[in-house]
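Missing here: one protein chain of the complex. Every other protein chain is in place.
Coming up: subunit A.
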């Protein structure tokens, strides 16, 4: 597109160059009316060239704005016929789904851990108790009554161990299945990512065209520099390795703190 926009200007430039040579020739031979005529021609060409350029720009700006509105914000008519949802609100719903799904998976996993820990502890306790008496048995240190008790307790323990193992097994399986959230949320995030990239492309195009309009019309905007406030936080750092301001590990944090006298 820069070629289309630039061609008018390039043409105008070569016209000025040629005109200048011709102008000099006219002046050298003393033909001032001819020289004035060339100056007038150049002035007209300048007007026309700018006129064309502004026309082209207006059209591409208009196109860019239209593309942006239609392609990025167009109405997504869902199966239920709701056409109030744009792709952006759809993306926001999708991201909410990610938050909900990850939260549900984390809670389910922790539920399973919470219900497994006591089972494992109880198994451990019973095994330790039995082992004490078992070693007394090996040392032939048990009364016949104690032996009969141990006999029964071993039986109870074995069935408890079997039951516990089944519970633990099923809890572990639930935890494993719960990790499917990664797949689900990954797909959703990938889609939202596509949308963001799409919107960004359109925006870049729009900004580029708007920038050319500014350069021709001579409008200058005040640029505001916005610095993110540390107090509000930044969230987890992405691309830590490429950012010297971000520390990569707990060790680096500890080093920094100890350098501050901690």
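As a convention for this text, contacts are C-beta pairs under 8 Å (C-beta built on N, C-alpha and C of every residue); 3 or more make two chains touch, one makes a residue touch a chain; residues count from 1.
Here, contacts and distances are computed from a predicted model.
Set against the options "ATP-binding cassette domain-containing protein", "Fe-S cluster assembly protein SufD", "Two-component system chemotaxis response regulator CheY" or "Peptide ABC transporter ATPase", the UniProt name belonging to the omitted chain is "Two-component system chemotaxis response regulator CheY". For the options A:21, A:113, A:156 or A:176, the residue in contact with the chain missing from this view is A:113. Annotation for subunit A: contacts to the undisplayed chain at residues 102-103, 106-107, 110, 113-114, 230-237, 240, 245-250, 253, 256-257, 260, 262.
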